[in-house]
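All remarks here apply to the structure that follows.
Every protein chain except one is present and positioned as in the full complex.
By letter and in written order, the chains are A and B; residue numbering begins at 1 in each of them.
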């Protein structure tokens, strides 16, 4: 770029420098949508098609040629055709030699074929530089511009230059390319759009299992036991009372399970005297799904909060609250305020509210855009310090609420403990171990191990 | 980059390779802020100004020259001047020939001039390579670094190379360039910062219209009717009771309207036997504002939730709840628990709470950062499956709550139906049609049509 104006004269006004030519094989939905978007962004698009009759669905600024002719016009060929028709490309192998061939296909099932579509394409076209891309983008989203779901385009391929060319197109279309490495990654990229919350599967099944177990536990103790021994029909407890007992229990157990693996990892590191040995596989997996466990715990805690706040609206609660008032009126007496009771009821409410408040705060920092705008230390502070504070407050909330039942024999229907007691096992265990771990005599060696010190070093740098 | 150290010797220590020189015409607010930021990022900035007296407001590392001199020093000239003063550039046309000229101007009104400012500039300077950029960035944000609002910079221009040079500057300043195509897009880019939630306009007006209608409907039935026929002054219903009747009704209708266009589209596709014909314009527009409709429905549902939870605090509700208790006490009797009533009240509360919970879940995945981190299948699952579940739960909530009034003649004041019944029309219609659509005999042809099959194909590939 120099300021010598003579060589600039060549640039006649309105001569627009177009981007390069891109060829698209296939005039199906996605091929058309992609071509349309590319033309909009300044590319020259040539379609390769079996019949060169121009359908009115094809963007009007695009050329339609035979496959061979179209391929010769461009350095990049996008294959917008389903895998089962790939073998028609074999005769074109010579023309596609050295070209950048982009595989954008998806399958209908996870791991449908032994090799990924992109690797299969690379086998069919040994001279071509195959790049996998665009398979995570929806045609509808491209066309309507409503890219609500991911703007991320995963790209992989063995040829770095070819990959870079494709990534430039991705950027030009206003999307974000993410280099996933060599063509071996294609299998994973092709599986990606078929996944349905893979990281959430275990936490969701675990919480559903806990929910079902505690639901029937409560049903037995609160409805069936009452019906058999007290002849009271409290079947309507199924709608509100039991859910509002199960939700906090599951929330507290899940919250404990969020912090349990960290505590276990510390114990393992202390025992082994090194951090340079891998944790058992189950612990690694558990640690990677802590965020999901925590968010599900938050969901259950929120349900518990709303159920509780809505309880004064229940006709059962209104009836139950009216009973002592009527009996006082009938007995012509006004009971004085029971200060101990007031203290207890206010304490567990306040502990629950403040615990829930911190829980929501931790949840908000799990939002991708919030966690992206804090540094690592801040993220750790919120997720670890505030998280433990939440655990302490919620455990205290349960202890103050359920405390009075611990020693009362009426709480042990059928010799089974009340679910409040069951819910406290995991969080109390975590808190006790954590309390031991922060003692200086335990914390110091742990910190040294985490900074790389080894009790019995085997290999030196 | 080779490792031969001899040719590296030339690089004296502390010789910083600066970025290229950029020229800015105009020393107003935005010109100064932009120059300041560019100097910070390593550019050499030359201001072109009428008077070359250096004001103390101009960044101190910048040069100030006459327009002609400044333009000759750089390949990129940024025009930080208002459109009405553009004609002073005409004498400089020869100097600006071949240069990249960046138009950053904004207007005060939508479509203020027949052509965009950037196109007007391109007409004035026929030899220049005009690029539109930076108009969406605020000077205050650039200066203070508080880029809370968008970091996106829309860029358009007819010359790809010039555009790329400008996009590199945008990236260097820590902002995100978005290529919008040719200079024809300038009109839209110039209108963008003047827009005020264009996608929200129709949903907001619709919901306001519904709110006003139902407010007066309730006012007539609950306050005026009661005043005339029962001589009760319930005017204070305006503050809490009526809003808490209108909010859920509007929320449910809007939620139905979110899923209605999808159902209509399916019917149209089934009738036409093809997906390759455009939907009517109103349906296209409706489908694009479903997200907004849904979020407004969520806002109304949240208001309903808080109004309901706050109702035990109302002195009217306390008074109303006290009445039966006092009468029981006066009649010296304690009513037993009405189990049917307990079931009903608990069911609609539980349905409402769980429906609201899923509604909030769907709302959270509408946050840009969350929807960006899920794949298309996961986004569809949440927005469609969980969305329908929400609609079913909320409709059931309303049915259980309002069910008892359907057959009671007292509910038909002035022969008008209760608003609960009105609110159920749209969601029930959607659910019934959707239920028909998932029958295999209807679902199979629809799926085939959506995969590209046509009943009467007209043009082949």
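The rule is short, and it goes like this: contacts are C-beta pairs under 8 Å (C-beta built on N, C-alpha and C of every residue); 3 or more make two chains touch, one makes a residue touch a chain.
Since the model is a prediction, treat every value here as computed from it, not as a measurement.
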Which of B:120, B:214, B:259 or B:307 contacts the chain that the document leaves out: B:307
Touching the hidden chain, out of A:72, A:112 or A:143, is A:72
So one chain is hidden, and I want to know which residue out of A:110, A:196, A:228 or A:374 touches that hidden chain in the complete assembly. A:374
Tell me where the left-out chain touches subunit A, residue by residue. 20, 72, 75, 94, 97-99, 122, 126-127, 129, 158-162, 165, 178-179, 181-182, 276, 288, 291, 305, 308-309, 311-312, 321, 324-326, 328-329, 332, 334-335, 337-339, 341-347, 349-350, 353-354, 356-357, 361, 366-381, 452, 459-461
Hidden partner chain, residues of subunit B it touches: 1-3, 5, 7-9, 11, 13-14, 16-19, 27-29, 40-42, 49-51, 53, 55-57, 136-138, 141, 144, 146, 148-152, 172, 174, 192-197, 233, 235-236, 239-241, 243, 299, 302-303, 306-307, 309-310, 312-316, 318-319, 322-323, 325-327, 329-330, 367-370, 372
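Keep this in mind: only the chains that are shown with their structure count from here on.
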How many Å are there between the centre of subunit A and the centre of subunit B, using C-alpha atoms for each centre? 23
